[in-house]
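A single protein chain has been omitted from the complex, and every remaining protein chain is retained in its original position.
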Amino acid sequence: MSISREEVVHVARLARLALTEEEIALYGEQLGRILGHADRVTSLDTEGVPPTAQAIALANVFRPDVLNEPAPCLSQREALANGPAVEAGHFRVPRILEDGDPSGEEVAEE
Amino acid sequence: MSDLVTTIGLEIHCELATSTKMFCGCAVGFGGEPNTRVCQVCLGHPGTLPVPNEQAVAYAIKIAVALGCGIAPSSIFHRKNYFYPDMPKNYQISQYDIPLGLKGVLEVTTDAGTRAVGITRVHLEEDTGKSLHMGSGGRIHDATYSLEDFNRAGTPLVEIVTEPDMTSPEEGRAFAQELRSILEYLEVSDVRLEEGSMRFDANISVAPPGERGAKVEVKNLNSLKSLHRALAYEEVRQREVLGGGGAIDQSTRHWDERSGVTRPLRTKEHAFDYRYFPEPDLVPIKPSPEWLEAITSGIPELPPARRRRFIADYGLTPYDANVLVASRAAADYFEDAAAAAAGIEPKQVANWLANDLLGRLSERGEDLETTRVTPQALGALVGLVAGGSISGAQGKVVLDEMMVSGRPPAEIVEEKGLKQVSGRSELKAVVAGVLAANSDVVDRIRGGDAKPQGFLVGQIMKATKGQANPAVVQELLKEMLQG
Partner (left out) sequence: MSPARPLWTSTATELIALLRSGELSATDLTRSLLDRIEEVEGDVRAFITLTPEVALAKAKAVDDARARGEDPGPIAGVPVAVKDIIATRGVRTTAGSKILHNYVPPYSATVADRLEAAGLPMLGKTNLDEFAMGSSTENSAWVPTHNPWDLDRVPGGSSGGSAAAVAAGEAPWSIGTDTGGSIRQPASLSGVVGLKPTYGLVSRSGLIAFASSLDQAGPFARTVADVALLLGVMAGHDPRDATSLPNPVPDYSAGLAGGVKGLRIGVVSQLMGEGVQSGVRTRIEESIALLTKLGAEVGEVSLPTFDLGIDVYYLIAPAEASANLARFDGVRYGLRVDAEDIVKMNSRTRAEGFGAEVKRRIMLGTYALSAGYYDAYYGKAQKVRTLIIRDFARAYENYDVLLSPTSPTTAFGIGEKTQDPLTMYLSDVCTVPTSLAGATAISIPCGVAPEDGLPVGLQLMGKALDEATILRAAYALEQELGPMPHPLLWGEPS
């Protein structure tokens, strides 16, 4: 089992990873082998078995609608302290592509 | 192409008026310096965990119940995965296949009648931050870079999705208005504070009756006005395309508020794969019967019921009832003022409130919460006018003064000497004097020319500094001119 180049590129785009051609080929092969090994799981009859998303039985865990104490939040300086690019109290980012388009351009370019 | 049918469904996002954010204790608010209402959680720092705000959950349940939805015995959060720089974790904590509320209904009335609009679902999620697009014009497509402010990130949002049950832009607007009223009544959202606390996405399709049209999604509708404008624009556009023999593609369009048009968004076919999966950092919400009861018992009489009661109990016209009930503040004010004006026709109280007070408040940038005129004072004022103590015109002068000083109307009337003179004997002397001073006019009237009578009334009012009761003056004039 191997994952097609097209699928690898699609997944890399969803995950925002700029993969090299070499990586695309490698991951296609490795993902295929790992998922192939998982055949024992994927081919199992699980009719009527509920999924487990969590191994604990908690419910209704909430916090009261009360402001952080003592300091309300981080100061602007603290908030921005780790920012790779900061301008006028904001995090600066390069040009955002057209609103509503989370896919962007081809990523496998390097 | 009048045989085409328009079909509209809405998706509404509404910010909840909690003190703190959905998953952390940062303040919810508007404006202010960027990145000053943030912490490691709402900035999505590594290792941080969300803990849901109980009040936000209660508000969402309240909304769902008010819209007639069933409440899920166990609902969970999902992660909705997509990259966007204003979304700190690059996934949004939202709800997916098991939302808090399912299957409700809301009736809306327009000139075309009343329609029951199905509510598909009500769910809870978190808001994103805001991007400020820098470069020429501040628009996304010609920006050279953007600045991110995460103050809004994590604000609790309720998403309400309707069935495609609306058939005109007017119904779309009416639904949104009615929903806004309900949210105001529930005191769960500051729906007036700024544009953007309620945001709309709309699905609209136009097709011959019985056929299913291609669904066009219109995004970026940040006010009732844009919602209506965009729907009206899109309805006409689609009708024109179809009328010209063209076809509508299923697509997503962006409303451009400035130019008043919708534009197609460039989206790729496979772009939206949100990879929803259950949020492992959170546990299910299983509202107990006691909690649900406590939340439900906090729901006040809602606009539809209140409107019916205003018509039945106060004798208001449907129009007046609509105007007053649309805002909880106005309706509450009306009821208090009507109680203070006991024995007076409530219709008159409604008129003074809707026509005189609200108009003046909006001119002055005030509202019912900030005004110095109490409902009791307005009721007293209407009582003075209705009882004939002062004229309607005088009442308006008194109202102006009440808005400035907040003093009771009786005190203002007293101080300004505005008391209306209604005594026949007192007025008879004045009328006699005016008639004597204008004998030429009197002769013309007696000669059959009725026109100058208004002049005489004016002279009498002038002589009484406007205090004469106009009805009594008319009566006396009639008697004395005949005599």
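Letters A and B mark the chains in the order given here, with residues in each chain numbered from 1 onward.
Just so it is clear, a contact is a pair of C-beta atoms (placed from the backbone, for glycine too) under 8 Å apart; a residue touches a chain by one contact, two chains touch by 3 or more.
Model, not experiment: these values are computed from the prediction.
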Original post:
Footprint of the hidden chain on chain B, which residues?
Top reply: 39-40, 43-52, 79, 81, 83, 85, 88-91, 146, 148, 273, 275, 277, 280-283
Subject >> Those residues of chain A which, in the complete complex, touch the missing chain >> reply: 3, 7-8, 10-12, 14-19, 23, 27, 30-31, 33-35, 37-38, 40-42, 44, 46, 49-56, 58, 61, 63, 74, 78-79, 81-85, 91, 93-97, 104-105, 107, 110
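Assume only the chains that are shown with their structure count from here on.
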Original post:
Where the centres are mean C-alpha positions, what is the separation of chain A from chain B, in Å?
Top reply: 40
Original post:
Given the complex with chain B, which residues does chain A contribute to the contact?
Top reply: 10, 14, 16, 53-54, 56, 58-69, 72-76, 79-80, 87-96, 98-103
**OP:** Quick one: which bits of chain B touch chain A in the complex? Just the residue numbers, please.
**Re:** 18-20, 24-27, 33-40, 43, 51-57, 74, 76, 81-85, 131-133, 140-141, 143-150, 219-220, 252, 254, 265-268, 270-273, 275, 277-278, 280, 282-288
